[in-house]
Each structure stands twice: as C-alpha cells, then as structure tokens.
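A single protein chain has been omitted from the complex, and every remaining protein chain is retained in its original position.
Right, chain A next:
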Amino acid sequence: MKLLTHNMLTSNIIKGVSNGFPLGIVANKVEVKDVDFNQSFVLKTLSKVDWNALRQAATQVGHGDGLPEELGEDLKENDDVLKKIHNAMLQVEVVEGELVCPETGRKFPISNGIPNMLLLEHELQ
C-alpha cells in the first residue's frame, strides 16, 4: 500500500463511522519501489492530498525526512522537495502491518502489500 492510497482511504463504510480519516498506520514491513517521477501528476495530486496526514504517515513509517511542514507556493520551482514528496506518496509502500479506524479502533490487516477492507455482517450499512 502506497501512502497516497492511505491518504485517500477511509473507514466510513463501517456503519456508524462518519469520517474514518485518517486511518492509523502500524507498519511491520516497509519497502521503497521505483516509480517514474511525473512533476505535473505530483502537483495535481497534491491539491487532493491531506498534507498533514501524508507527512505524519511518512514519518510514522520512517520516511518523513525532508518533507516540509507546510507546502509553500513556490513548490513548482522546487524539484528537490517535489521528488521527496513523490517518494513519500508513490514509492514508499507498507507491505505488512495494519490500518486502524480512528473512530472505532477497528483494525484492517495489510498483508502482501494489500489492505483488507472487507467488513463483517454487523458492520454493514
């Protein structure tokens, strides 16, 4: 699971959960995979990303170094920072671990890089 995906995931499909974001992360195994850098995609995607959640997730899994506390306006001219953001968003992957619903504490296991978001009968809407 990439941290961009984590930034878009919520547990609000569980009955009674309203926001379900951001999900807590427990990472037992993390890998970094090469992904081609695409500046315009990173910039465009940043407008949807919850930056605090991304920075926090990256820090939590040990890849937060060099990520700015806030996104400046001159980002477009700053390829160094953009590449670090690209790395955190798209290259860092949680392979084993779990996601945790911020409202109920319900855990979603991650194995083989795949978060299991299946629900139980009593959790359905």
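Miscellaneous remarks
Note that in this section contacts are C-beta pairs under 8 Å (C-beta built on N, C-alpha and C of every residue); 3 or more make two chains touch, one makes a residue touch a chain; residues count from 1.
Heads up, the rule we're going with is that contacts and distances are computed from a predicted model.
With the options "Probable 18S rRNA (Guanine-N(7))-methyltransferase", "VPS9 domain-containing protein", "Fuzzy planar cell polarity protein" or "N-alpha-acetyltransferase 15/16, NatA auxiliary subunit" in hand, the undepicted chain maps to the protein name "Probable 18S rRNA (Guanine-N(7))-methyltransferase" (source: UniProt).
Considering A:Val30, A:Val100 or A:Leu119, the position touching the chain not shown turns out to be A:Leu119 (whole complex). Interface with the hidden chain, as seen from chain A, comprises residues 1-2, 4-5, 8-13, 20-21, 35, 38, 40-41, 44-45, 48, 90, 112-119, 121, 124-125.
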